[in-house]
Every structure is written in structure tokens, then in C-alpha cells.
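Removed: one protein chain of the complex. Kept in place: all other protein chains.
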Amino acid sequence: MTALPETAPPRMAALRRRLAGGTNSQWFPYLLVLPLVLVLYGYVVHPMFATFSESVSENGTRNYLQFFTSSGVARESLFTSLFISAASVLLCGIVGVTMAFLLKRFSFRGRRLIEAIILVPAALPPLIGAVSFQLLYSNIGIVPRGLQALFGTERPIMAFDGIAGVLVVHTFTMYPFFYLAAAAALAGMDPSVEEAAYNLGAGRVRVWRTVLLPMLTPAMVSASLLVFMTSLASYTAPLLFNVSQTMTMQIYINRTNGDLPMASAYASVLGIVSIIFLLAMRWYEGRRSYQSQSKGISANRRELTNPIGRWLAPVASVLATMVLLAPVATIALVAFSENRTWTTQVLPETYTLDNFVTIFSDPKAFEPILNSLQMSLLAAVGCVVIGVLVAYAVRRLKFIGRGLLDVAVMIAWALPGTVVAINLISAFSTGNAFSFGQVLIGTFWILPLAYFVRFLPIVFRSSSAALALIDPSLEEAARNLGASWLRAFYTITVRLMLPGVLAGALLAFVHGVGEFVASVLIYTSSTVPISVAINNRMYSFELGTAAAYGMLQVALIFVVMWFSGRLESSRTATRRAEQWTN
Amino acid sequence: MIDVRLTAVSKRFDKSSDAAAVDEVTVTIGAGEFFTLLGPSGCGKTTTLRMVAGFYFPTSGQIHFGDDDVTHWSPNKRDTGMVFQNYALFPHMTVAQNVAYGLRVRRVSRTERDRRVSEALAQVHLSGYGARRIDALSGGQQQRVALARALVIRPRTLLLDEPLSNLDAKLREETRTEIRRIQRESGNTAIYVTHDQAEAMAMSDRIAVMQSGKVQQVGSPQEIYYRPTNAFVARFIGRSNVLSLPVVGAGENRVEVRLSSGATIEVGAATGHGLTEGDTALVSARPEHITLAGGDEESALRGRVTHVEFTGMATNLTVDCDGTEVMAAVIDAPATINVGDLVGLRLVRERLWVVKP
Amino acid sequence: MIDVRLTAVSKRFDKSSDAAAVDEVTVTIGAGEFFTLLGPSGCGKTTTLRMVAGFYFPTSGQIHFGDDDVTHWSPNKRDTGMVFQNYALFPHMTVAQNVAYGLRVRRVSRTERDRRVSEALAQVHLSGYGARRIDALSGGQQQRVALARALVIRPRTLLLDEPLSNLDAKLREETRTEIRRIQRESGNTAIYVTHDQAEAMAMSDRIAVMQSGKVQQVGSPQEIYYRPTNAFVARFIGRSNVLSLPVVGAGENRVEVRLSSGATIEVGAATGHGLTEGDTALVSARPEHITLAGGDEESALRGRVTHVEFTGMATNLTVDCDGTEVMAAVIDAPATINVGDLVGLRLVRERLWVVKP
Partner (left out) sequence: GCGGSDDADTGSSGTPTAEKFVIYSARDKSVTDYVVEQFTTKNPEYKGKVEVLNMGAQEVLERVRAEKANPQASVWWGGTQQGLAAGASEDLLESWQPSFAAKMDARYKDEQGRWFGEILLPEIIMYNNKALTPQTAPQDWDDLIDPKWKDKIIIRDVAASGTMRSIYSSMIQRLSPDGSNPQPGYEWLLKLDANTVEYAANPADLYLKMSREQGVVSAWNLQDVLLQANEGMPFDYIMPASGAPVLVDGVAAVKGGNTAAAQKFLEFLFDDSLRATLAKDYFQIPAVEIGEKPEWLANLNLKPMDVDWDVIGKNETAWITHWNAEIKDKG
């Protein structure tokens, strides 16, 4: 036993007694989160305060008063942004959860394929991805023009414009947040709870409404936070669909105008709104418990016949696939069309391989791809390590400042990428305490670090949602059997969180590969990420070449997703889904 | 009237293996009957119950509710109320919300619902716990919530999977009276799984004894106790001596066997026992049906006492009769009996019964 | 030698409310002792056990293991093996992996580990189930895995929270013998929670009876059964009549009370019972300590039989004695006793005991 040696001097003994608690001691949570708090403080919180003080530097609170005057752009932008964000959450929620339901609860031909491509929209390359939406759904898009040609109308039909267009893009690119979270939660849920509801006479819809969805709350909260904040910080979509009265557009415009304080005011408001939303969600989630209280482990085998599902699910899924793949298909069309020949036609008339030839004939063509892969992978690993730890600390440990830590992690997500990048540059262009005296700007490490800071919230959130469903007594059992905290943590807790963690890591990786706004400010010539390569082609209006690059990126992410799908023992998943359909 | 009928129901979890969790079970449960499934751990009780509830589909066989073939109905159409062995409470709801769930689904009005919920909570001695979160309850309290949730909807068929296993004796007795009362009043059918034989005996109209997925015997508690079909049932329900004795004569409902002393006795047997002279019959004799015999009695087993245990009302003896250990629970045993004594044991003839191996 | 000591341990889940789940519990458990916590559902047994294991910290009070104050030690330092009431099995591991977990942590060599795992599985009758997934086990099988997982590491202190609640009588008896054997062999301490009084009586060296978070009595099974401190303990452990009788004389360890017939009898009482002439004493009399009295006996209770139940060895009578219902379990009751008969009941003097309210 760990009895203290009697020879220990009294003061040593006192200290050792205090530390004897080990992970039980009240210091443990602080020790665990201390490094993280430093990182977050240095790169997120401190810059955030700097931003705030910048916003009040010149004329005090006057910048903020603009948000309260009825005619101001500021207020309108705030409302528009809030509206877009709320609507995006709703739409993404509906699409994501429905897809999770169809794919995880039914088995049908082609389900695996859809599962593999389901995240492709999230992998759409920046700029070219947005362009593909325009080419599809806007006034000049294939669909409206096709319909116009079909019905011979004067104007394009069903063209998405303005806020509607933004919402389409948001729904497409962000529903994976919901899909992944819901899918992971569905897999981790105690099935007998659902059975109990059926047994009490509830129909499928009712069970969803009253049991499954509430039980998915942690996942929904996590996804809602991510989508809400992404929408709030979304830039390209409003830009392309001409919704200039949004917060991010105003930040950009004010920066270009050189009105840095006003831009900072916008950024601060963005942060404040995000914090309020985060706190509201935390409160909502915290009211209930979601951990299974069942005794033992119930079989994951439930068998329900459902003739409607058997037909509906495949049909719905085929439709979904078409819609999902449309933007990618559009990029493909562009990639195979000759630069600048596709103008007023509904579809391009001439096709060519030139764009790919152009890329492949460049000896350095693969460099951006490899760079992006490498840096995103590094960042994803970092996100997993830190994100999981923080999620654990915030959910399971009691310490002062728990809520603040939660807020700090998420703030990085709410800030526009440009702001994060600029914060990083100022933090690392000289050696200081937070960078351990290292100058990172101009080195390889700055980009992975940026991705890490930006995408940590994804992993953190999804891990935290996964953790909410896990019965803490499992970890207790491991501790009781003699496992140290660390061992219990990685052999039990992390292992059970894995679906959620993997989902988050995948998203973080995918986002890393596509990241542009921050990358463009900190990349170096040896670390050109793929997004910057695409962007360069875009600016010289070599759409086809850019699209060809985009296709490479999509293909690459597809491969990664396919592999990670295998990793997560898709065999059991399939079996499970089969049992549901029976 | 027949309420629930299982016809040759089997369930194989693993298509490749040939062990079935439930194997060709055929039982018929009358309306209003209190029917118990009894059997050792892992014998297929829960699996059977889950097929009745609709969570598993039989690999083969049919399930009827009255005249309806419900084999493939979805669970929510069946109007069964199940207490899950693992409780399966809704963790995101309070105690009262859990109990009220089934009533909500049934669109019971608010006032009526509140009334019934608090009534149900009172029945399981949890009044005042309505607003608690499930994770702030003790194990036994959770089990009672699960019970209240199933009872409150007064389902056509109650399915109770060890609903009292985590309760103390006092509470258990009260609750079991309560369950029985509710079931009788509503006239509904109940299928009950328990591992407590006394409970099964006390509560049930009929009992099905299962082993390795197969039903060994179905009958009233008395039938099962006094006329077990086979050695397993005889031994599983209470304690029993199963003696191998040579058959010297056989009738339709009786068999004549010879004891080691040479005396022959007639023993009851089920119709169609199929034994003839020369066979060896297995005869079940419960300890309390064995008494001490006078030294000169002919039809007695003789042996040496190997163990004596005084339990108050009766004295438990273990006697070695020619290598067979025989247990006897003797009332009014002389205080002088000691280990090593030679005793004679008389079998209470009317209570002996021939069982299958 | 003292192994586990709880000193005024309290646990309040809700700081605002004044109800404590565990309330000033002080018990001392010797090394190698088999100690049982007994009490109604929700009385704080699990909470106490969890504080010993280190999952809850006492709101106040200390816990010592030997000379070490372990109140704030982390669970993995305590070398306790716990069977959780809800099993807490690792869903992502097979049966064998679950059982092996504690051994792996202890760096037991592979061969040794395999040996001990299969031994432990055999002890709980699950040989051959090693490769199964946990969710492919029945409830009772899961419980046995949980038990094996705790037993296999031979911990210094075994903490068993209703480890047999989902097993059938046969298996339960076998497993309980096994647990006792393992515990005796290793000489380690066990704290056992059960709701089965017979089990508690049969297994325990000492029992603590709890109610609403408070320990009511600690003692050997005999003490608790024959000399309960208060009416609650008397009624909770087995069945008991608690009669209110006027005190006519008091000694240090005895009290003289008057029966309704006018006769006085001497009843045993704990030292410091504090009763004096004129008080009313509560006297606990178990049904089996009440026999039928001859019609002329003086020191007898008289009443009319309201209920007769023949249970084989004994006949349970309920008799209404001047408004007090008295239960008696009479051996050799004349077959002629019927409801409505007037009977006399004799109390077995040596077994009566004065209890606190």
C-alpha cells in the first residue's frame, strides 16, 4: 500500500499527503487544464481582449452604439447574421439528423456508398466550392437555366439569391456537423430506452420526438453551436450571394476601409453573441441527464419491420445523393470544360483534359496537396489530444472556471479566420512567453498551429457530446480495478467516446484541408496549402484549372473518409442497420 | 379464453451456431392469467418475453394475441407494458415524467394523468419522488419507477422481467401483493419472470419451467412441485432427492419399484411414462416427504447419517444410503440423532413421483 | 485488527436540503471480516459503499483503511474490488477482457492472467463465455461477469453491491458459497450489500442495519435477530410482533411487563434501556417464539384467530388480542384450529426482547 514512509520530514509528509489524492486531489483538474488555459489565453482570449480594446480605442463605446440605432448598417447586419445563423442551424439540423436517421437505421442497397460521400459537401474546396453553388442554383446556374430552357420562360426558374442562396450553401456545407454528431450519438445510445418507449405505445415519430431527439441533445447542442458560429463567421457565402449586411462582410469592409476600431467592434459583438448563444445552449443541455441509467448493457439488436422505410429510405437516399453530389459534379464539369468556353450554355459544350494536364505537368503541382494533408493531419492529431482532454475536464471535473474554459475554446470558432490569423501573427512573429520564445511565423509550424486553434472546437464539441452519453460508473469501475486515472481514461473513456472523437477529427481534418482565410495570411512558399493554390488559379480566372485542383482535393478527402469509415468498424454498423430494417 | 399463444417459437441469435436461445417454445396463456417463467440464469426467459413484447422476432414460430397473429407487429401496437430487467428508464425525464410517458401516449387528460401517476408512485412507495432526476435515485428506487411506469398504463399484457430483484423482503412482499391486486382488478394477463421460486409459487396461476431455451414443464405451482416431469424440474424447484430404482411393475399412472431393502413400493407417474419391468425409474422424493422409520420397517431405506443441521422447525439430515446421498427434513427428530448413526428412512408414498431423466 | 473504519461519515447530495443520504455513520470492520449492510431500498447502502471505494467524498467524516486516512485517496489506490449495483461492465470488451482488466492493470503475466480469468469464469459458471460480447449476455450472466471481475483481482477489500440479485436460488447459493470461500481463503475483508435477509444471516460475520442513512444496529446475525435495538430492526429482519406493554419493574438487563391477562413476565433488555415502572415498553416477539397455550395458563395472551395459513412445517396464525394483531408460527398446531376460534398464546420468555421505538 501507499503508506507514507515514517522517515519523511513533516513538511514533505504534508505535501505528499496532499498529493496522495493523486487524480482525486482538488488540484488535479487545474493541473490537467493548466497548459490548455495558457494556450487558449495566449491565442484566443488575450487577442480577443486586444480586439475589444482596439474597438474602444478611438472613440470609446460609440462604435457599439451603432448597434442600437435603428437605421444603422450595424444593427441590420447583426440581425441578418443572427437570422442566417438561426435558419442555418434549423436547416442543417433537419437535413443532418434525417440523413443520420436514414443511414444509421436502415439498410439498403448503396447505403455504404452514401455513407462514404455524405461528407463530401463539407470537403468542397473554398471559393471553387462556392462557385459551384452559383453555377448550380443562382441566376446563372444550371438548374434555374435548365428549367428556364425546359419551360421556355423568360427568367431563370427557382434561382436562389441573397439570403436564400446563403442558406442553401450553409445547409450543404454544414449539415455534416449534425449528421456526424447524430450518427455517433445514435450508435452510442442505450437501445433499451428506445424500446421502453415503443413498449409504452409510442409510435416511431413520437419516439423520435420524445426520446431519441432529447437523448441526442448533447449532440444537437454541439452541432448547433458549431453551425451557429460557423454561419455567424461565414464569409464566402454572403459574399457570393451578395448579402453584404452581415457581420463578417462588415468586418471585412471596415478593415479595407482602414477603420480598424469599427472592424474590431464588429468582431467583438460577434464574440459576445457567440458567448451568449453558447451559455444558453449549456444551460439548456445541463438541465437533464443523458447517461444511460440502465443496469448492465442491453443488446444492440432491435428488430423492427418497416415496409415504408424499406422503400422510402432508398428513394430518399438516391435523391439525397444526387443533391449531395451536384456541387461536386459541377466542379467536375468545370474541370473538364475548356477554360472560359462555358458561358451562356446550360452545360458546357466542349470537354477537355487540358486542365488536368496543366496541373500534372507542373512538377510542383502535388506539393500543395501534400502540404495540406500533412498540416491538417498534424492539426487534427493535436485537436484530438487536447480536445478530448478539455472535453473531459469540462464535463467530468469540478473546478473553478469550467464554464470559462468552455467559452474560451469555442470563441476561437466564432472569430473570423482573418482575425485568428492576425492574432497568431502578432503572437508568433516575435518570440514571447506564449510561443515559448519561438518565432513561428515563416516556419512550417504556424499553419498546423492555426488549424489547431481554429478547429479545436470541433473536436472538443463532438467529444464532449459523446462523453455526455457515457455512464461515469464505467470509468469508476476501471479505477476501482486499480487503473490509474490516465489508464482508465484511455482504455475506457476515450475508447467509448471514439465514434464522437473520430467524427470530430474527421471534420477538423477536412476543414483543415479546405482552410483558406487564415492560411492565406500565414502560409510560406514551402507550405502552400491547396486552398491557396486553388485561389491563385481562381484569381487568374482559370476556373477549369482551379476546378481540377478542387477535384483532386475532393478525391483526396473522399479517400480519407472512406478509410476512416473502415476504421470505425463499419461492419458492425452495417449489421446494426440491417437489424433495424430487417 | 386464450390471450397469448406461442407456437413453436424459436430464437437463434447466431445463425451459424446451432444453440438456440429459445427453442421451440409452445405455451398458451389464458386471459387474466398470471403466468410465470422460471428457470436458471441464461435459459431464455428474457428472450421469450422480448419476443412477446415485439423487440425480437422469432427465428421461427408464431405468436398470437387472441386471434391476431402478432409475430411481426411492431412493439407499440401490442399494448404490452414491460418492466425491463435493466429498467430502461428515460434518463432525460424526471420520475414523474417517466411514469407519465405511457399515459401521454394514450392521450390521458392532464388531471387524470397526474392522479394516476401519483397513485402509481404511491403503489411503489415513491410518493414525493416525482420531481427527482433518475440519476439521483438508488438502484431499488429506479426499479420501482420502472415498475410504476409499466403498471400505470394498465396494459392488456403485463410483462415483468424480474421486477423486484433489487428490493428488500418487506418491500418486495408489499409490492408483489400490489402487482397481483392490480392485475386481478384489471383482469389483464401478466407474464412474470422471476428467479425467486417462493415468489413464483406464491403469485402464479401457472408456471413454465425453462432450461436451455426449452420449456420443461408447464403447470400450476402444485403440479410443478409435486409432479415434476423430470429430474431438472424436481431439483430446480426446491430441493429434491432423485433416486434410481429398478422397476418391477408398471401401470398406466403408477410404477412399482424395488428399494434396496428389497421391499417394493408403488409410485405415481405421468400417463405415458413408458417404463416397463426391468427399466430403472427415477423417483423424486422431496426431503420433507422423507421421515424417520422405525428400526423394523420393511419398506425403508437404510443408511448412515453424514450431516445434521437443526433449522428450528425441522432437522435436515443427509443420509448415505448405499452410496446415494439422501436429504431428509425431519420434523420432530429425536435430539439424539448424530452423525454416524444408522437410521431408517420412510418415503411418504403418496408424494413420490416418477420423473424423466 | 481493524481494516476499515468509518468515522461519523455523512453524505449530502443536495447541500441545501437537510436530508443526508448517509448520516453520521460510524462502523469499524475488522480485517478478514465479512460485513453486511442491510436496509430498505434507498437507505444509503450504495452511497456508503461508494465512499469506501472512493467515488464519493464524504461531506463530513473520515474513512480509514488500517492506519491510513483514505478519505481523499483516489479509487485506484485503495485496492478495493467492487461489484457495482448496475454492473458497470465495459461494453467494448468481451467477457474475458472485462474480467482480465484488473489483472492487466496489475501487470499479471499473460499465462497467469489467462489462468485466473478462466478460473474466475468457472467460479461464476460462465466457462466458455469468455469470447462473448457483453451485450450478448443475459442479465444474470452480466451480473456474474461483474462479480468475476471483482473477485479475480483478490482485492484487499471486496465491495459487493447486491451481487446476486439477478440469479436463481440454486446458482445464488452456489455462488455465495464460492464468494465466502474465496474471501476466507484470501483472508480479505468484504463489505456486502444485499436485500436478502436470509443471505445476510447465512453469510455475514456482522451486519449493520441501516435506515434513512443512519445505522440502526451493528451486530452478529444472532444479535440482530434475537436482540434488535429498535422496532424497525425487529420488524425489518424477519417478521416480528412488537407489543406495547406496561412496565411494572425494571432491572439492569431486564424489564418486567404486565400482559393483558394481568400476569407479569420478565423480558430481556439492553443495558441502559432507561425504562422505569409506569412506562410502556415495546417488546419484540417473533412469530416462532409464540406457541399455543393451554386454556388455563395464566401468563398467556388471549384472542380470536383471524387468519390461518398452513405452510407445511408450521401453521401461521394471526390472532386479534384486544385489538393488537399478533402473528404466531405454531409447529404442530392442532388441525382443528379455525378462524374465529378463541386461543391462548404463550410467549417464549427467553426470546422476548425490549426494543426502542
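Points worth noting:
Note that the chains take the letters A, B and C in the order they are written out, and that residue 1 is the start of every chain.
Keep this in mind: a contact is a pair of C-beta atoms (placed from the backbone, for glycine too) under 8 Å apart; a residue touches a chain by one contact, two chains touch by 3 or more.
This is a predicted model, so every value here is computed, not measured.
Looking at the complete complex, one finds that the omitted chain is in touch with A. Check A:275, A:365 or A:441 against the missing chain and you find that the one touching it is A:441. Among A:57, A:153 or A:524, only A:524 touches the chain left out of the display. When you scan A:239, A:318 or A:365 for touch with the missing chain, the hit is A:239.
Not every partner is drawn; the one left out touches subunit A at residues 72-73, 127, 131, 134-135, 139-140, 236, 239-240, 242, 244, 252-253, 255-259, 339-341, 343-344, 418, 421-422, 425-426, 429-430, 439, 441-442, 520-526, 532, 535-541, 543.
FYI, only the chains that are shown with their structure count from here on.
Note: centroid distance subunit A to subunit B, computed from Cα atoms, is 55 Å.
With centres taken as mean Cα positions, subunit C sits 25 Å from subunit B. Note on chain placement: the centre of subunit A and the centre of subunit C lie 54 Å apart, centres being C-alpha means. The multi-chain contact residues of subunit C, meaning those touching 2 or more other chains, are 85-86, 136, 139. Touching of two or more other chains is recorded for residues 293-296, 298, 301 of subunit A.
Interface of subunit A with subunit B (complex): residues 190, 192-193, 195-204, 206-207, 210-211, 214-215, 217, 288-296, 298, 301-306, 582.
Interface residues of subunit B, counted against subunit C in their complex, comprise 13, 38-42, 45-47, 85-86, 136-141, 144, 161-162, 165-172, 195-197, 235-236, 288, 312-314, 329, 331-332.
Of all residues in subunit C, only 53-55, 65-68, 72-82, 84-92, 101-102, 105-106, 134-136, 139, 142-143, 149-150, 153, 156 touch subunit A in the complex they form.
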